[in-house]
Structure formats: C-alpha cells, structure tokens
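The structure under discussion is supplied below as structure tokens; questions concerning it will follow.
With one protein chain removed, the remaining protein chains of the complex are shown where they sit.
Each chain carries a letter (A and B) given by its place in the written order, and its residues are counted from 1.
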Amino acid sequence: MPATFTRHPVEIERKDTGIGGKPPLDRRPTGGGGDGDNWENRPSGRRGPRELLTRYRLGVLFALAGDLMFFVALVSAFFVRQSAGHFDARENYVSDWHPLAVPPILWINTAILILSSLTMEMARRQLFHEIDVMDEWLGLGRPAVKRAAPWLVATFTLGSLFLAGQWIAWKQLVQQGFRYNSPDPSSHFFYLITGTHGIHLLLGVIALAAALGALFILRRIELRQIVVDCTAWYWHTMGLFWIFLFALLVCFQ
Amino acid sequence: MRLRVFTTSHRALGILYLLLALVAVIAGTLLSLIMRLHRIWPDLAVPFFGTIKPEGYLALVTMHGTLMIFFVLTTAPQIGFANLVLPEQIGARGMAFPRLNAAAFWLTALALLVLLAAFFVPQGAPISGWTSYPPLSAVASAGPGEGAGMDLWLASIAIFCLASWLGAVNMLVTILGERRAGMTWSRLPMTVWAWLVTSILTLLVFSVLLAAIILLFSDRHFGSSFFVPRGDLVNGHIVGHGDGSPLLWLHLFWFFGHPEVYIAVLPGMGLATSLFANFARRRVAGYRVMAAMLVAIGLLGLVVWGHHMFVSGMNPYAGTAFALTTMAIAVPSTVEALGWLTILWGGRLRLRTPMLFALGFLSFFIAGGLTGPILAQPALDAYLHNTFFVVAHFHLVMAMAGVFSIFAGIYYWFPLISGRMMNESLGKLHFWITLIAAYGTFFPMHFSGLAGEPRHYERLAGPVTSFSAIAANERGITFSALLLASAQLIFLWNIFTSVRRGRVAEANPWEATTLEWAPEMGRGRVERGPYEYEIPANETIFHPQWELASKQE
Partner (left out) sequence: MPLRVTLLEAVRVAWMPSNGALHGPALDVLMRWNLIALCLCFLVAHVWLIAAILRRWKSKPATAPKALPWLILTALCAMYVWMAVTSQRLWANSRFAGPAPAAMQVEVVGEQFQWYFRYPGEDAAFGVTRPELVNAAEGNPLGLDGRDARGKDDVVSSVLVLPVGREVDLRLRSLDVIHGFFIPGMRLKENAVPGLVLHVHFTPSVIGTYPILCSQVCGSGHARMQAMLSVVSQAEFQAWLAARERTRIQEGAP
C-alpha cells in the first residue's frame, strides 16, 4: 500500500429519531450539535434523520422531471399536429383539426383531483406532526398513523373517483362518435393525453393503496414518512400536470 | 469474485451491465462483418443467413446500429462503469437505490432480448435504420420487417427508455446526495461530472423518445395519424387519413438522438481526463473550465438536433439557426480537446495500456470530431448528408472513441473487478492492431462518401451507377474491418486468462488518487482535489483523496 489513510474513531451509533424538521438535541459528548458539528460532515448514512427522506424525495423529483419532458413532448406534438393541414382538390389549404368540446364531466373530475391533492397534503402533514412523532418515538402508540389513514383513504377514494370520471368522459365521447381512431386528430390527442395521464394516476392510486398498507406494516416511522411523502409529491405533481393538460384541452383546441 | 445473479450490489450490477454490453457488442460486430462482406461480395452465402437479400442487408444495418448505440454505448460507459466505481469515487456506501438499480438492469436485459427476438419473427428484423423514419416505420406493408419486427423494435426501445430512466434517477440521487463529507463539486473526479450530465440528459431526452414511440405505435395499431400524411399510398393502398407529418417524428427523434450521442461519449471524455492526469502525473489544467465545458456540451446538445435535418424539408432558416448552434457546440468540445493536449504537453507519460487506449480515444475524438464542423454547414451537408462521409464521422467520433473509452476503462478498472491485472503485452498488441485497423476501416469511408456513396446501399452498383472507382476502397475497408474484429479476440482472450491467471494486483496499481482505489475507505473528510499529482521533484508524488491534506503539508 503506497498510501496510508487515517482512521477516525468510529462514531457512536445513534438511533435516528426519524423526525421531520430539526434534528433532535443530543446531549452526548460527541456529535449532536456540539461546536462545529454538522450533519453534512458525516459519512452518508449517518447524516441525521432526514437523510433517507431527502434521498427518496430527490429520486421522486428527478423521476418527475423526466416525466415532465414526456408530457412536454406530447404537448408539442399536439401543437404541431394542430397547425398541420393539406391542400384539397381545389388547392385550398384546409386543416383536419376539429376542436373537440371536452365533456363537461371533466370539470367535476378536475375539482375532485384538486380536492384529492388537499386531502393528500393533509395526510402528509399528519405524519410530520412533531408532537405525534415524539409520542410514537416514546412508545405512546401511533397517533400519526391513526390520523393520516383516513386522509389517505379519502385521497384514494377521490383518486379512484377521478379515474372513474375519466372513464365516463371517454364513454360519453364514444357515444358522441369520437373514438380513438376516428379521423380527428384532436380526438387522438384527447384520448392519448387523458390516457397517459390516467395511467400515471392509476399508478398513483396503486401507490396510495400501498402507502396505506405500509402505514400499518412498516415499523420504522421514517419509512412510513417516506412512503407517504413520496406518494404525496407524486400525487401533487400529477394534479399539477392535469391542470395544465386540462387547460390545454379546454383552451387551446 | 462470485457473481450472484439477482444481486443488488452495485459492483456486481456494473459487471452484469458490462457483460450485457459485451453480448451486444459481439452480436453487433458479427452483424457489421456480414454487412462488410456483403458489400464487396454481394453474392456470397453467409452461414445462417444464406445469400443476403436487400432487405436482409437493411435489417443488418438497423440491428447493428441499434445494438451498438443503445446496448453498447449507452450502457457500458455510462451505467456500467458508474455502477462499477461511482459510489466509491464519491465515497458513498453504494448506489442510492440498490433494488431500483437491479430492476433497471433486468429491464435492460429484457429490452435486449426483445430486440434480438426481432430476427426470429416472420419477415425478420426491421429495415428502417436506427432512426426509424415514418411512414416506412409506421406502415407494416411498407417493407419486410416493418410488421412484427418493427413492433419488437419499438417495444424493446420503450423498455430501454424506462430502464435508462431508472438508472439515471439512481445515479443522480447518488451523486447529489451520497457524497462523502468534503467531496465538494470541485473535488469530484471528472467521470462523476460526466455521469451527472449524462444522467440529466437521459432523463430529459429518453422521455421524449418514449413519447414519440408511443405516438408511432399508436399510428401503427390504433388508426391515428401523427406521422402519416393524408393520401399516403403504400403498396397500392391508401394508408394515410389525416394530416400527419413525418417531420414531427424527425424532430422528436433527433431531439433525443443528438443528446444521445453525447450520452455515449461524455463518460469517455471524463474517463480520458482522469487517465491523462493519472498517467501524466499532472493536475488537470483548468479543472473548473473542463467540468463546465462538459456541462456546456450537455446543455448545448439539447438545441442542435436540427443539424440532422438540413435537407429533410425543414425550413432553411431553421437550418441556419441549427448550423450556428452546432458550430457553437464545437467550441466546448475543442476546449476539452485542448485541455487534454495541455495535460499531455511535456511528455513523460507512463504508457500503460489504459493510457494508450485513452490516447487512442483522444485521437479518434479529434479525427471524427473535426468532420463535425463540416457536416454542420448546411451547404456542404447538402452534399454529404446520408453518405458514407457521415458514416465515417460517427464511427470515428462515436464508435471508435466510445469503444476505446470502454477498453480504457476495462483495462484500468480490471483490478477492481477481479483483483488481478490484465496482461500488458497482450494489451499493447491489442491496442496497436485495433488503432491501425480502426483507422484503416473508417478513415477511407470519407472517400466513399465524397464519391457520393449513400448509406444503406446494399450493393455499390445500381441500375445507373457503378461506383467502380471506390470498389477497391470498399474492399480495403472490409479487410481492415475483418482485422479489426479479429483483434478483439486478443482482448477477449486477455480477459479470459487474466481473470483466472493474471498477476494479482496491489491495492492501488496505477497509483491513482481517486477514492475507488482505497479498499477500505477511511471515514475521514475528503480534503483534496481528485488529480493532485506533482511532477517536478520526484516522479512518484501523488496525493490521494483519502489522505488528509494536513498530514502531507
């Protein structure tokens, strides 16, 4: 070995409390807020209770950034296709784009989705409630779980309602004669956009169900926080995407 | 080292990725050899294929390009090497999401299987090139292989998109969140910068490719018309019933396609920087500039896609705009090349095998990169587009530079994989034959291109052309390609024997300074830059990142 390296004394293994927010005050002689101590100076894996959460949040954030580009691509295809046209037999330039009136039920669906984002946020906040977390940490039951579960159920229900609503909207369109393969490009886009977004939401609903299960199964509170938090960010983003997509379908036909 | 198959260890996954790339590169090389033989002896019967029909040749080209670009150059230098050493290089304990990592690998393997399956469906593999321009790729009756084969191609690439997406998320989170204390941005090895940029690019552009594939798939099977124009008449049947635009596919595809080629080469650039610094015992001159230029290449790479479309019917003013951005992207690449040359200036290089391959990388990057600015001029590209000149350009700058960076990485990190060194003499022999044969194969292609020989031509002579003037040239290319491919047997033999009987490697055989060479990393802060070498007084002075700065000074 040409090089030597110094070994630092192994740090005392500390139980991470898994509390969101500020790290707890630790009165042990090393670490824990003494002079110059800084979570960031520790090796990864020991950077305090929030480390795992941050990691998963970051992952979701990047995945969603990629997803955003997916929808950006669809939307740009939408605009390109909308401006396309051809010359008919009399050399007139005609477009085959017929604006599609979105089924009114979409307004209701949108409202449901916004509402579901609110309930989701409530569920998320419950898990980060500091007093509850403390209680749980001290072994006084699982108050956060009890409070978050109903909100999650509510979100799950609203999400499923939204999906059902989208399905009804499709049915209505089909009854009016707009199918996916009808010659109207606007109908391709309608189905494609609502469809791909619907698949994302379906995944979201599955994630919600999983989070609900995890809430009762997972033993470490920080893991529960992570599951709910990541699902929540995913859910909010899908809500946001939907608002943009909906605006596109309504206003830019 | 025992490999468990369903592993979540990042190093094992890295090896699995490299093995996958090896399978793909062997398949892709065999296909390219059949192509080369067919080009000079069109009536030759090849084993398994028989005499090759025109569509057979096109299927070979398509599958060769797809295998090489996606399954070799997007996997090995990026996620393959990253899994091998990225966590150690930044002092992390592993990848951020080990299970996601494994899932990404298995998806990639699935994608490879689906792609190769295209050879075995009725009518065989798709013939529309790795770019799959519609309507050829959108209409099953437009040619053999455009039915089931094309569907498999699309499915495979869609799966590949998802897999590289997961891999990229994993790498980004690892790089951003798992760095060891003190591993600041300016202490990252250049490879990490490259992986950072390529992961961001992967996230941004593979999503667009996925969207485009979904649109194309919908055109093929669900009666939409995104890419097929009205009244399109294929094989006697009118298949177009809406105002779809083939150009839309070109835009979406090249928005992906151009960043994709940088995804292929940036890790090689990072690795070359590391190796030059290490084997020249020099610091990286202008580390910040070099890192910034990698980022600049990535960013600019997002706005140059139109240079593949100068004569595709795109607005000529847009052509001018894309020509200017393309010229602009040549500048950061030039800075990188000059930066490398500056490191090398003054000599006393330690010419071990990895260094030789890194030098080869530089040579090919310059040789192939320099024809980039020619192709970036729309007036000249209007002659050169889709001729063998372009084939020469990208085989030099992408294929050979990329493959050389893979070789450099394998020779360099082999001790980490197996605990043994690869054989130096065999390595040098492999290098020299490969270098010469690669120039012999791809340099003359410029002449075929200037003579006007288009790509995807299954034989030189057509009804009104003979291209007899370049026949000798083409023969030379083929013989050289045969030599090139056979030289790889030396490499495979070298790996095969060294894994079992190679010299056992010491802990830091290349006297490197980056953290992957510290077998049990200390828990200290990182206080040193990645390439702290000092040449003047004593040749062996180097300051690894795992050493404390205070101890030395």
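Throughout what follows, a contact is a pair of C-beta atoms (placed from the backbone, for glycine too) under 8 Å apart; a residue touches a chain by one contact, two chains touch by 3 or more.
Computed from a predicted model, the values in this text were never measured in an experiment.
**Q** Of B:75, B:473 or B:488, which residue touches the hidden chain?
**A** B:473
**Q** Out of B:83, B:156, B:198 or B:245, which is the one that touches the chain we can't see?
**A** Of all options in B:83, B:156, B:198 or B:245, contact with the hidden chain holds for B:245.
**Q** Would you indicate which residue among B:47, B:122 or B:463 is in contact with the undisplayed chain?
**A** Of all options in B:47, B:122 or B:463, contact with the hidden chain holds for B:463.
**Q** Can you work out which residue in B:447, B:491 or B:510 touches the chain that's missing from view?
**A** The missing chain is touched by B:447.
**Q** Of B:44, B:113 or B:382, which one is in contact with the hidden chain?
**A** Looking across B:44, B:113 or B:382, the contact with the absent chain belongs to B:382.
**Q** Which one, B:136, B:292, B:429 or B:541, makes contact with the chain that was left out?
**A** The single option touching the absent chain is B:136.
**Q** Could I get the residues of chain B that touch the absent chain, sorted low to high?
**A** Spelled out for chain B, the touching residues are 53-55, 58, 127-129, 133-136, 139, 142-144, 228-236, 238, 240, 243-247, 282, 285, 311-313, 316-317, 319-320, 323-324, 327, 330-331, 334-335, 337-339, 341-349, 351, 359, 362-363, 366-367, 370-371, 373-374, 376-380, 382-383, 385-387, 447, 450-452, 454-459, 462-465, 469-470, 472-473, 535-536.
Simple rule for what comes next: only the chains that are shown with their structure count from here on.
**Q** Which residues of chain A touch chain B in the complex?
**A** Listed in rising order, the residues of chain A that touch chain B are 1-8, 10-11, 40-45, 51, 54-55, 58-59, 62-63, 65-74, 77, 80-81, 84-86, 95-96, 180-181, 183-185, 188, 192, 196.
**Q** Could you please specify the touching residues of chain B with respect to chain A in the complex?
**A** Touch list, chain B to chain A: 91-93, 96-97, 100, 165, 168-170, 172-173, 176-182, 203-208, 210-212, 214-215, 218, 222-226, 229-231, 241-245, 248, 251-252, 255, 506-508, 511, 518, 521-525, 540, 544, 546-548, 551.
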